[in-house]
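Note that one protein chain is taken out, while the other chains of the complex remain in position.
Presenting chain A:
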Amino acid sequence: MAILEVSNLKKSFGQLEVLKQISFEVNKNDVVAIIGPSGSGKSTMLRSLVHLEEIDGGSIAVDGEFIVNDGVYSKPQQLKKIASKMGMVFQHFNLFPHLSVLENLVLAPKLLKQGSTTEHRERGLELLAKVGLSDKADVLPAKLSGGQKQRVAIARALMRNPEILLFDEPTSALDPELTGEVLQVMKDLAKESMTMIVVTHEMEFARDVANKAIFMDNGEIIESGSPSELLTNPKRDRTKAFLHRTVRN
């Protein structure tokens, strides 16, 4: 059963149409890799799922509940409730620099009064252990490497127990030698059947971890299917051209 349904998503910035009738579905436990050249609308699409971008038309539903139905957004309360089923990991981590690693994790649950302080702390420490950063709980983000920051950001997104985790180019801001540790955490999550949508330039990750790949260009989904099929045997010319460029670089 589809946990996320997106249909006919439309979005323009002024005259520029960045999303043209985007439709796709994500099933529970799917790992979807979204690839495509920069400026193709991948990030805008991902951001519109968590209402960081307002869309101009189309529908988004999570678990059968509409965030936006044919261009009309649900009421704020409803919107908040549905959006809370999704977590987001950003390219630039967006950790809160004035708070320690553990405080970054517990801030939202504490302010939203979900459970007790002890529970937050325990859950936070548990997630830090999961991403291999137990020893960094009391450190400020500035003291961490990029890879460590992104692992903290993933742990923070997991605090709300999201049903879907969205990643917006999670390794693009990292030095090449630091991408591995972040991808490893994501692989572990995939193994635990976390539903994930990942905008990425990591073709290897798309092939090895994702079970579905979507190629976007110029605001449209050009082609989608199994990653091995799409990456090794693309049907459309634009996909071929893109993969040719990426592999050659």
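Operating definition for what follows: a residue touches a chain if its C-beta (ideal position, glycine included) is under 8 Å from a C-beta of that chain, and two chains touch if they have at least 3 such contacts; residues count from 1.
Methods note: contacts and distances are computed from a predicted model.
Chemist: UniProt name of the unshown chain, from "Protocatechuate 3,4-dioxygenase subunit alpha", "Lysyl-tRNA synthetase, class 2", "Amino acid ABC transporter permease" or "Spore coat associated protein CotJA"?
Modeler: "Amino acid ABC transporter permease"
Chemist: Tell me which residue among A:K10, A:K28, A:R121 or A:R160 touches the hidden chain in the full complex.
Modeler: Of all options in A:K10, A:K28, A:R121 or A:R160, contact with the hidden chain holds for A:R160.
Chemist: Taking the entire complex into account, which one of A:K80, A:K191 or A:H244 touches the absent chain?
Modeler: Missing-chain contact among the listed residues: A:K80.
Chemist: Could you tell me which of A:A61, A:M88, A:V131 or A:L144 touches the chain that is not displayed?
Modeler: Residue touching the absent chain, from the options given: A:M88.
Chemist: What chain A residues would touch the chain not displayed?
Modeler: 50-52, 80, 83-84, 86-88, 90, 92-98, 107-108, 111-112, 140-142, 156-157, 160
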